[in-house]
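Yeah, one chain of the complex is gone here, protein chain that is, but the others are all in their spots.
Our next item is subunit A:
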């Protein structure tokens, strides 16, 4: 059994695990309220992805830089205050681009500051050996992974549930308006989760088969 290629794949996939193999929404089940409740149209998903990236990347970088130097009890306060400042900044940035979407998102924009993905990454880089470079890579990849997942879910729900893409009507014979409500979001996330886990296993199996063609 030759596992050299599998180990090499796992070693290099560490850099993009936040995007694919540990996708925050589709594999790890983090930040689910956004994936289920907010992702009903592509515009909301893009606005939320920008806010998430603008909040997660600086906050995780900050956690990796000062996390070990501060007592734990104060870290949570500092990260939350810092992320809230970043959320306010990002909201000001996306407001001119999507004014109606910011209104529609309502409470979901402020709670980006305390979402599970952000808190998990902050705690990871506060307690482990701090590596600002890996923190930056992870924050970017997890933000991209979140954006990919939420945009995919939104695209499907908007296309099949409202027969529009980016607010523009598209031709589809049947309209599944039930996809716009939360239960459909949960079901869609569950199916995409299963699909991505299956794809992950297939890729790993293909890498293994490449170096072990005859071994069963």
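Quick notes on this one:
Keep this in mind: a contact is a pair of C-beta atoms (placed from the backbone, for glycine too) under 8 Å apart; a residue touches a chain by one contact, two chains touch by 3 or more; residues count from 1.
In the analysis below, contacts and distances are computed from a predicted model.
Taking the options "Trehalose import ATP-binding protein SugC", "4Fe-4S dicluster domain-containing protein", "Oxidoreductase" or "RnfABCDGE type electron transport complex subunit D" in turn, only "RnfABCDGE type electron transport complex subunit D" matches the UniProt protein name of the chain that is not displayed. Only one of the listed residues, A:16, A:98, A:120 or A:176, touches the absent chain: A:176. Considering the full assembly, A:187 is the residue among A:3, A:92, A:170 or A:187 that touches the omitted chain. Residues of subunit A that touch the chain left out of view are 173-179, 181, 187, 190-191, 194.
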